[in-house]
Structures are given as structure tokens and as C-alpha cells.
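Could you have a look at this structure, given as C-alpha cells, before my questions?
Apart from one protein chain that is not included, each protein chain of the complex appears where it belongs.
Labels A and B are assigned to the chains in the order they are written; within every chain, residues are numbered from 1.
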Amino acid sequence: MAEQRSIIDSSARPSLLIMMLRENWFYILVVVLLIAFPFIVGALTESSPYGVPRGDRMIMRGESVRWQSVLIEVYILAILTMSYNLIFGFTGVISFGHAMFFGLGGYILGLSVEYVAIDNGLGVGVGLLVGLVAGVLICGLLGLLVGFVSLRLRGVYFTIFTLAIAEMFYIYFSRWRVTNAEDGFALTDLPTWLDPTQNRLNFYYIALILFVFTFLFIRRIVNSPTGAVFKAIRENEDRAQSIGYNTLRYKLISITIAGMLAAVAGMLQILLNKKVGPEILGVAYTVDPLLMTIIGGIGTFNGPVIGSAGLHLLDVFLRDSTIIVFGSVVEISTIWNLLLGIIFIVVVIIFPHGIVGTWARWRARRQTASKALRAGRAPDTRLSQS
Amino acid sequence: MKSQHYSIYAIILIIIGLLIVAYFSSNGNMGTFGITIMSGLFQGMLLFLVASGLSIIFGLMDILNFAQGSYFMLGAYVAYDLQHPGGAMSLTEIIPDPNLRFPVAVIIAVLIGGLLGVILERGLLRPLYARPIFQLVLTFGVSLVFLEVIKFIWTTTPYSWTEVFGVRENFFELFGQRFSTYRLFVIGIGAALIIGIALLLQRTRIGIIIRAGVEDSGMVEALGINVRAVFTLVFTLGCAVAALGGAIAAPFLGASPTIGTTFLIQAIAVVVLGGMGSYAGTAVGSVMVGLAISVAQSAAIGTDFSALPSITPMLLLIVILLIRPSGLFGGTTRSS
Partner (left out) sequence: MTNTTPAVENILEVRDIHTFIGQFHILEGVSVFVPKGSITVLLGRNGAGKTTTLKSIMGITPPSQGSITFEGVPLVGKRPYTVAQMGVGYVPEHRAIFKNLTVLENLQLSQRTGNDLARKEELIFELFPDLKRLIQLPGGNLSGGQQQMLAIARALVPDNRLLLIDEPSEGLAPVIIEQLMSAISRLSGQASVLLVEQNFRVASKLADRFVIIDDGSSPVTGLMHDLVKDEAMIHRYLGVA
């Protein structure tokens, strides 16, 4: 009797693993494609994903290698944008200084590798490890401090504060003799397995792993009770407070995590370029995630990814094209930021929920309409939610 | 109100402190001291032209207009271009006399600033009244677009003012130092505007409407006043005055793509220091921040802190936010 029952039970309910696979089939497919990507491109363009051998080293030449770089840049941007989305999209707090986490993370890793480890003969590996841990912790701490000082005040003060601090970091590092001021410094000696100029495929997979990790991590947080509080704060902070939540604490958690993730993105960036310079603290790294979060869709999971991927790929494709303006030929690369700004304004006014958000609402609207039609009523297309 | 007394003492103390530092850093030389003060007032008046719009717009419409610095920069570029030969819109052919050309250039810069201000407010901001988060983000986006358009039209190379005209070249002597009459002229315009706007706010009907609107714009509308039209008017004037600032600053500061951000951050420091939405606070704050920057510049000469003047406004901002975020004359700053 006991055996019969257990057979019936297990066949009636599919295992947890299969359920998870079914729900996330799209994401799994995408990840598999991304894993295979270097080889797919390699096959299509007849180039090797490992680069071209020259003597006893590999040189990074060929289409596959080039496209790996493009995607690595997308992953870095996506991690940065997802981290920004955590505070902006999910918690409703606007920061205009996100670049400080990105840049500071990069600088700390760079300093740890070049100046601390190498100068003291401790070995690059130690430098990397220390830099990684120190960078993440320091940036998390910075987020905590900045938030603690200014998140108790009206939202606009936090925005101003982050702008001022980020600008200050930028100016300071632009003039600091130790890091060569404006010129910055190069990462001279990276281990072969990590060095993107010798082994881009490895770096590609490292970046991919971090990208997927960030995506899953953020999704986990947002779908947890903590994340529910984030969303409550975004909707109506007063109400969240009156229910009894210490909204300051949750906002601080949000910004600390975001700061740490942005630091990781910054570290990947300096490793990719093998260079550390004040430009990583520049306003571009605040503007880009902001733009891409909005264009992709605030407060969605896929939004930042689609926004960053879409825009970066568009940038790469259009980089060498030209258009005709007022009778003269203009290179797209020179007006790229202008185009971005215009797209941004259009999205803010017309599609404030971004690509993913607008599509989701359109789908929801059609569902309620068809439900109503089925029930024999005229569809009320007005969403009861704003 | 004790809080007001505290503020006035703080202002007096800070200004005295700045004057002392200025005196010592000029090594007792009255001429250098005078230059520092005048330079500080010059900077302060320019800041007032940007900050006054920022403050009133924020108080009335609850929008932090990030594009305010862009209008300043626009005013500088337009005035520069009109005055100098060979640019996109030079007036050199039409008005050969540089002394006459300059005021015309300034007026045109102001008009263009005002026009773009109306377009921005009515076209882009009005649809977003119901979504304040997006308004902030929008003005930020607009400031980026402005910057890119300016870089596109005029390239990223900074322009130094080369056209000679009367007022700009004159000097007067005091304490063995030559002071520029033009700085005095700018200080005069700034002071005139401070007084003029104060009179407008206190004595006219539109001034009463604005002061009431800063407190509660919803109630003003419930009294039968078209508050949205007032928003547009105030916003436009704010942008026009910022453009005026850039235009009259140009003969000394030239035109470059970075002045927008620089003045914006300084103006934000002024507005936070003075108290958001407080007119008196903005006026006093402008003078204080201007002086502080000038004193920092003179104190930093020859020392290792060459970055100090550039980060002075941010340091000020940070200190204020830590100690007294409502500023000298401001209202509540709590998040709920």
C-alpha cells in the first residue's frame, strides 16, 4: 500500500528542478547561446575563439575575439546598469553619482595590483585578491556612508549629494600625483589566465559568470521579503513607514549592495582595458546606467540587460557610419551622446516604462481586454493601476 | 524665531572668517586683498544669476532644474559667437562698433535663453507634472543634450574672449592695484537684479502669487489663479537670467563646455546653503560661496592644494548637508 501511494504522488507532481527549468527556459536558452557564442561566431567567420598563435603566445586577432570584447563590454555595462536599477528602479531612489562606485572599485583593484603587490613583491595574485575584497568592501561602505548622511533627507538632497561626491572623486583622482593624475596608469603584469590580451576567452567566461551571477542575485533579492520592502518604498515611502518599516535601513541595504556590484563592474573594466584612469570616475558611468535603466525599463529584471545590450550593440554597429545633416556628412560616433540624450528624453516622456515595461503593460492590457470580452462585457482598457 | 537669529550669526561669522583668511593669504597687501574680495563678489553675482532661478523654480515647482547650468553656458556661447567674427551667427558685419555690439549680443543671448526655456517647460516638463521623479531625470537629460549640441556646434575647444570693447578694458587704481571696471559692472548688474527681484516679489501681484505658490501651489490654483502659466513664466525667466549670467560672464570667462557643470554645482551649493526656495538665502548664499571660492583660490596659490578651489563648492555642500541641510533660511528637509 505504501509503495502504491508513493508512485501516485511522484507522478502527479513534477520535480522542483523540472518546474524551474520550464519557468526559466528562455533564460537558460540565452545563457547556453552566450556560452557558445564565441564558437558560433568563430564558426561563422572562420576565426578562432582562442586567437591566433604567434610564437609561443596567442595574439588576440580575429572576428570571434573581437566580438568577445564587445560582449564583455555589454556584460560590464549590464552589471553596472542592473546595480543602478536596484536603487533607482526597485527602491525609487535617484543617484547621480553611481560612477564613484564603478571608478573607485577599479582604482582600488588597480592600486592593489600595481602599487601594493608588485612594488612589495607579493605577487599579482595576492594583489588581485586583496584588491577585489578591499574594493567591494570599501565601495559598500561608501554607499552606506553616503546613504546614511543623505537618505534621511528629502530625495533631491540625496541626488545632489551623490552628484557632488562623485564629481569630487573625479576631480581629486584627476590630479592625484600617485596615480599619475589625468593619464592614469597601466596594469603591467596580469596572470596569463586572466589577461584579456592573451586569453580573451577566459576573460569572456569570467565576465559572463559575473553577469549571470548578478542577474540571479538581484532577482533573488528583489523577490525576497527585503525586495518587497524595496518596492513598497518605491511606491509610497510614507505608507511603508507607517506600516512600521525602517525605510532608511532598507534604502541603505539597497545602496550598499548596488555599490558593491558596481565596484565589481569597475574592476572588470580596468582588467579589460588593462588601464586605470580618472575617466572611470566620469559622469558617463552614471549617465549610461541611468539611460539604460530607463530605456530598458525601470524596475524590471530584463530591462537593464536589454537596455545595455541594445544600446551598446547599436553603438558598436553605428560607430563607423555616417549620416547627412544639413548637407554635411557627420560621423555617428561624434553625435552618439547627442542621439542617446534625445532617445532618453523621448523615452522619459512617451515611454516612461521603457521597452520591457511598456511591452508588459501592453500585454497586461490586452489580457484584461480579452478577459472582459470573453465575459461579455466591453473591455475596460483603463488599468486601475497608474 | 531663534533659528533665524542662529542663521544671521552664522552668516556674519562665516563672512568674517573668509575675510580673515583672505587677508592673511594676501600677506596684508590691501591691493591683493581687494582683488580677492572683488573677484569673490564677481563670482557671487554670476552665481546669483544661476542660483536665483534654480531656487525659485525649485520652491515653486518642486523641480531641480539641472539644465540651469546649461542655459548659463548657452548664454556664454551665444554672446561670444555674436560678438566675434566668423562664428555661426556673428554680428560683426551688422554692427561694426564693438561697444554697441556687446549689449545687443547679450540681449539676444537672453532672448534665446528665454525662448528655449519656454519650449523646455511647456513642451517637456508640463506632460510630466504628475511624475516628479521623471522631471528630475528629464532636466538632467536635457542638460546632457544641451552639452552635446553645444559641443557639436562649437566643438570642445574652449574659447577665450578676444574682442576688445570699452567697458571690458577699463581699469581703476586702488591700493596700488588695478581693478577691472568690468567686474564692477557685473557686480552692479547682479546687485541691481537682487534688489529688482526682491521688489518684484514683495510689491507686485505676481510676486505675491509666487511667494504663495512656493508655500502651496495647489491652494493658489484653488483660488482661481492659473498657476501653470505662472510656472511657465517663472521657469522661462529663470532660464533667461541664467543665460544673462553666461553672456556677461563671457568677456572674462570665455566659453567652454565645462562651465555649465561647474556653475551648476556651485549654484546647487548656493541654493542648499541658503535654503531651498528662500530668496534671501539665495542672495546671501551666492555672496558667501563666491567669496569662499575666491578666497580658496588665493589661499591655494603656490601650495600643494591646487585642486582646492574646484572642490570648494562640493566641500561646502557636503558640510552643509551634514550639519544643517535646511540651509540658512530653509524649511523642512525630512523625507516624510
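In the analysis below, a contact is a pair of C-beta atoms (placed from the backbone, for glycine too) under 8 Å apart; a residue touches a chain by one contact, two chains touch by 3 or more.
This structure is a prediction, so every number in the text was calculated from the model and none was measured.
Q: For the chain that's not shown, point to the residue among B:Ile225, B:Ala300 or B:Leu315 touching it.
A: B:Ile225
Q: Of B:Met30, B:Ile208, B:Ile301 or B:Leu322, which sits in contact with the chain we cannot see?
A: B:Ile208
Q: Hey, which chain B residues sit against the chain that's not shown?
A: These residues touch the chain not displayed: 205, 208-209, 211-212, 214-216, 218-228.
FYI, only the chains that are shown with their structure count from here on.
Q: Measuring centre to centre with CA averages, how many angstrom lie between chain A and chain B?
A: Once rounded, the distance between the two centres reads 36 Å.
Q: Can you tell me which positions in chain A touch chain B when the two form their complex?
A: 92, 94, 96, 149-157, 159-161, 163-165, 167-168, 171-172, 175, 237-238, 241, 283, 287, 290-291, 294, 334-335, 337-338, 340-342, 344-345, 348-349, 352
Q: Going by the contact rule set out above, which residues of chain B touch chain A in the complex?
A: Touching chain A: residues 58, 64, 124, 127-128, 131, 133-134, 136-138, 140-142, 144-145, 148-149, 152, 261, 265, 268-269, 272, 306-307, 310-311, 313-315, 317-318, 321-322, 325, 333-336 of chain B.
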